[in-house]
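Every protein chain except one is present and positioned as in the full complex.
Chain nomenclature is as follows: A and B, assigned in order of appearance, with residue numbering initiated at 1 for each chain independently.
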Amino acid sequence: MMARDWLQIGVYVVAVIGLAWPLGRFMATVLGGQAPRGPIARVLRPLERSICALAGVDEHREMNWREYARAFVVFTFGGMLVVYTLQRLQGVMPPNPARLGPVDAYLALNTAASFATNTNWQSYAGEATLSYLVQSLGLVVQQFASAAAGLAVMAAVIRGLARRTTHDLGNFWVDVTRATVHVLVPLALVLAVALVSQGVVQTWGGPVVARTLEGTRQVIARGPVASMVAIKQLGTNGGGFFGANSAHPFENPTPLSNFLEGLAILLLPAACCFCFGEMVGDRRQGWTLLAAMLAIYLGALAVTTATEIGGNPVLARMGVDQARSPLAPGGNMEGKELRNGPVLSAVWATATTAASNGSVNAMHDSFMPLGSIPLLALMQLGEVVFGGVGSGLYGMIVFVIVAVFAAGLMVGRTPEYLGKKIGIYEMKMAVVVVLLPPLLVLAGTALAVVTPAARAAMHNAGPHGFTEVLYAFSSAGNNNGSAFAGLATDTPFYNLALAAAMVLARLWAGVAVLAVAGSLAGKRRAAESAGTLPTHTPLFVAWLVAVVLIVGALAFLPVLAIGPLAEHLTLWAP
Amino acid sequence: MRNDLLVTVRLLVVLTVLCGVIYPGTVTAVARLCFPRQAEGSLVHLDGRAVGSALIAQEFRSPDYFWPRPSATMPPYNASLSGGSNDGPLSDRLRARVAGRLADLRGPAPAGAGPVPCDLVTASGSGLDPHISPASAYWQAPRVARARRVSDAAVNAAIARHIEPPQFGLLGEARVNVLELNLELNGLRDER
Partner (left out) sequence: MADGDSSRLTNATALRNALVQAFAKLDLRHMARSPVMFVVEIGSAFTTALWVRALLAGVPEAGFTGAVALWLWFTVLFANFSEALAEGRGRARAEALRHTREQTRARKIAGAMPDPGACPDVRCEIVLSTQLRTGDLVLVLAEDVIPADGEVVIGVAMVDESAVTGESAPVVRESGGDRSAVTGGTRVLSDWLVVAISAEPGEGFLDRMIALVEGAARQKTPNEIALGILLAAFTLVFLAVCVTLVPFSQQAVRAAGSGEPVGVAVIVALLVCLIPTTIGGLLPAIGIAGMERLIGRNVIATSGRAVEAAGDVDVLMLDKTGTITLGNRQAVALLPVHGVEEIELARAAQLSSLADETPEGRSVIELVKREYGLRGRSVGRECALGEEGAGRGAMHFLPFSAQTRMSGVDFNGTRIRKGAPDAVFAYLNAARAEVSPELRQMTETIARSGGTPLVVAQDGRPLGVIHLKDVVKGGIRERFARLREMGIRTVMITGDNPLTAAAIAAEAGVDDFLAEATPEAKLTLIREHQDQGRLVAMTGDGTNDAPALAQADVAVAMNTGTQPAREAANMVDLDSNPTKLIEIVEIGKQLLMTRGALTTFSLANDVAKYFAIIPAAFAATYPQLQSLNFMHLATPASAVLSAVIFNALVIVALVPLALRGVPYRAVGAARLLRDNLLVYGLGGLVTPFMGIKLIDLTLVALGLA
């Protein structure tokens, strides 16, 4: 690594934290129920109110956890239905300059489930499959709505921890509206325009036909890309306009655009930590979660960066120069864009799998096997290292509950978090959340490898093919959306199995954490004493990290061993 | 439940208007106003005709042009179906492809000394990577110079002019835009 590499990683991390801090505090005012202040809010507040009025939402009605969960589920299925319908009807609805026909039913179902659950798994190539109408009215809207729903559920969960002896968790519809109007739309507008300045296209005009210098014909797909890329990054969606996602020069043309989009990947999930600290009235608790997330993220980043700079021994043996220098990126450049090089590709790959974003600026399928282990692991850990907008935080809170439980026992006290005793019910629900991803991932992968048709979809031979399948289910079962894109998943089997995994992962976890929140909200807040386990110390951060890693490791060590690890050892075998 | 359904429908309609129409519309309007060239795809025109986009790689096979990075799209440099090879590091396909590319690079016009820089033999993620590394440009310079019958120095000088350093001296990699460099090469020939 060059000194500059350290510096650009450092600047990235500092920028994420530096921007997330004020944003998190702002979000706390938006979701905490106080009216946001400032000139922008003065404009947006009437907008928020009129949306509530138009949708028939009573701003002041509070919901208990069951009502909240029901609204969340209905809203998610409603979004799915809209996206599905739009895809099936795209042939007859403008704008559709490329004249694309209706989407196949299985694929449409998969895509609908994918975008309504904030996963953005893409079994299709956007520029060749979906019309501008579907991309904008279907996908972009869900990219806002699903992120807002995540923030809403998070807000309810935080309220469950912060409030005492109540059943009220807030109002789902109001939370969704506030998150969209005050947080997502303004940020997306700014980011989209900034991206256009770097060369991200934003046009309703159709493809351009160019006559190249060598005289061949090149059809260049375009579209309203910037508006989609902005929210895809901010809302941990990840579903890009083009098949190559943010590796495509029209989605991510310069290192600066790469920096801004990368920033947007982690910005909201990191801000959620600060929002949490603010809303529970103890900022240290927010820092604790962020510290745990950062620790795991930086560890993953270190491994992947090192392997990608290290390059591919096969190519080295063929006499290819993979040395990193100021004039050459070096490293494993297969599937990577030159402007990003191995370092920024590794930073992005770890960020996009840590946050449940799933957008890529390089092809993960071509990463070094050892470098892909952190990517798989970050998803398999349950998308709690930053995780999805809102969902990452509430997922992490579930891990905190497990960590607090074990640690609480170890200090000889009935476990409690933020003064709320962790009882049988909370444990049951927490376990349901922690349990689900491993079960979905392992069962899905097992189902695929015993299905001959599913095995045939593998692009690579050997253990790498197995890793492709494992990656697909790790991604869908944790609502990430990134892919080892070699796997040909546009088949009925994968479209259905992955859609089921995505819907289950999203709704099961969301409803279970709301149940936890409902139960916690009804409890008194226990007073702190010398016997209380402090949950804001470096020791607790280390313990939380250990719990997250060990739970993940125990479930996934065998599959990682026979997938990427076996490949790695073969690759470097003497 | 009925109420939830009703609110869902109404809220989705309102959000569709806000996020699906007003938001992209606003972005498009601002983009067109402030950054019209970028918004339309940074197209490069020659004699009033689009010859490509500065951001999208196009195929160059002739020895008197700089070659871009390999593209794994079908067909190569297909700007309406982007994607990478997705070959793993152990993949036989990768090995065969790199071997073929090495042969191509070394075959027609043996280039300068030293091993081939990795970016010149590996397929980019999008298949449309418009850049090569300065090292790769310099590696190809002798071939281009010979094919164009210009001095290595002139070609190298052109390369040097087209090296974009890391942004702000910090972000990303130093790179050379192949299309822009090749356009300048055409200029070189004209001057001679």
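As a working rule, contacts are C-beta pairs under 8 Å (C-beta built on N, C-alpha and C of every residue); 3 or more make two chains touch, one makes a residue touch a chain.
Not measured: the values here are computed from a predicted model.
Engineer: Which chains here touch the chain that is missing from view?
Structural biologist: Answer for the hidden chain's contacts among shown chains: A.
Engineer: Consider the whole complex, including the chain that is not shown, and state which of A:M1, A:V14, A:A453 or A:L539 touches that chain.
Structural biologist: The one listed residue touching the chain not shown is A:L539.
Engineer: For the chain left out of this view, which of A:G311, A:G465 or A:G510 touches it?
Structural biologist: A:G465
Engineer: Which chain A residues would touch the chain omitted from the figure, given the whole complex?
Structural biologist: Looking at chain A, the ones touching the missing chain are residues 402, 405-415, 419, 422-424, 426-428, 431, 434-435, 438-439, 442-443, 445-446, 449-450, 455, 461-463, 465-466, 524-527, 529-534, 537, 539-540, 543, 546, 550, 553-555, 557-559, 561-562, 565-566, 569-570, 573.
Here, only the chains that are shown with their structure count from here on.
Engineer: Quick check: how many Å separate the C-alpha centres of chain A and chain B?
Structural biologist: That gives a centre separation of 28 Å.
Engineer: In their shared complex, at which residues does chain B touch chain A?
Structural biologist: On the chain B side, the touching residues are 1, 4-12, 14-16, 18-21, 23-24, 26-28, 30-32, 34-35, 38-43, 49-62, 65, 69, 77-92, 94-95, 98-99, 102, 114-119, 121-136, 138, 166-175, 179, 182-183, 186.
Engineer: Show which residues of chain A lie in contact with chain B when the two form their complex.
Structural biologist: 4, 7-8, 11, 51, 54-57, 70-71, 74-75, 78-79, 82, 98, 125, 127-128, 136-138, 140-141, 143-145, 173, 176-177, 180-181, 185, 188-189, 192-193, 196-205, 207-214, 216, 218-222, 224, 226-228, 230-231, 242-244, 247-250, 253-256, 258-259, 311-315, 318-322, 325-341, 344, 360-363, 365-366, 368-369, 459-462, 464, 484-486, 567, 570-571
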